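Every protein chain except one is present and positioned as in the full complex.
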Amino acid sequence: MGAPLLKKSGIVNVKFGDNVVVIEPSNIYGCTIGDGVFIGPFVEIQKNVLIGARTKIQSHAFVCELVHLGEDCFIGHGVMFINDLFVNGGPACGDRSLWKSTLIGSHVSIGSNATILPVNICDNVVIGAGSVVLRDITESGIYAGNPARKISGIE
Amino acid sequence: MGAPLLKKSGIVNVKFGDNVVVIEPSNIYGCTIGDGVFIGPFVEIQKNVLIGARTKIQSHAFVCELVHLGEDCFIGHGVMFINDLFVNGGPACGDRSLWKSTLIGSHVSIGSNATILPVNICDNVVIGAGSVVLRDITESGIYAGNPARKISGIE
Partner (left out) sequence: MGAPLLKKSGIVNVKFGDNVVVIEPSNIYGCTIGDGVFIGPFVEIQKNVLIGARTKIQSHAFVCELVHLGEDCFIGHGVMFINDLFVNGGPACGDRSLWKSTLIGSHVSIGSNATILPVNICDNVVIGAGSVVLRDITESGIYAGNPARKISGIE
């Protein structure tokens, strides 16, 4: 029996723009956060993430490496991003050549508890709460369901 | 580059009944919590929420403004409530006239990772784990799926 190595969540090596608010505890490291971003409690943001100005990251969200978020986005509570599709039947175990990237445009609002596989999403998109997004979204509109499908335009 | 404004999660301006237990860290503010309520860790409860006596809020849950929960409810782990339907194609950005309320009766049990859009749910309802509830529930029973549909009565 051993004693575990305990590490504390915190904010390490992050480039912040002006007027950013972070509610602690959060675990945020090695990423770049634009002006006016809000980050709620119980959030993890991994290294090399870029978050555009005025985007809001709500509580319990997880933003993994290889995710770039545009400006004026809303990432709901409990939203999870993914970069590893387990292509070889399990996690990539550090082989980043197997990871996939996610590129989210601006004015994208993602409802709470949605799950975002590695995809590209264009500007002006709404993703319904609880949705699972499996494919790229190249047309503005409202998408929902598992898997997420377009349910309407934005009026 | 700026330094972020860091705020600590905590318990601020909450009216507690008797015999409430809270596991920290949690972020709970401006709400009213009934007698005998249990609140697990990593929970956020926003202002003006009402939680009835003996209701249990499990870890990782998020209860937003405009939610009223009845008595003897069970809110599972990772359950997310919602008040903003992005009706104008994005978040209401502080315009509360666009927010919708949620009213949950008593003896309502909501399974883990369920997502609850702004709806009314009557007494004596079970919501299956992982469900997405889009519409009012006016009849006691068991509901599940995305979107949640009635799958049986309660025996």
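Odds and ends about this structure:
Think of it as A and B in the order they're written, each chain with its own count starting at 1.
Going forward, a contact is a pair of C-beta atoms (placed from the backbone, for glycine too) under 8 Å apart; a residue touches a chain by one contact, two chains touch by 3 or more.
Worth saying up front: this structure is predicted, and the values here are computed from it rather than measured.
Although one chain is not drawn, its touching partners on subunit B can still be listed: residues 11, 15-25, 33, 35, 40-42, 56, 58-60, 72, 74, 76-78, 107, 109, 111-113, 124, 126, 128-130, 142, 145-146, 154-155.
Touching the omitted chain from subunit A are residues 1-9, 25, 27, 42, 44, 60, 62, 64, 78, 80, 82, 86, 89-91, 113, 115, 117, 132, 146.
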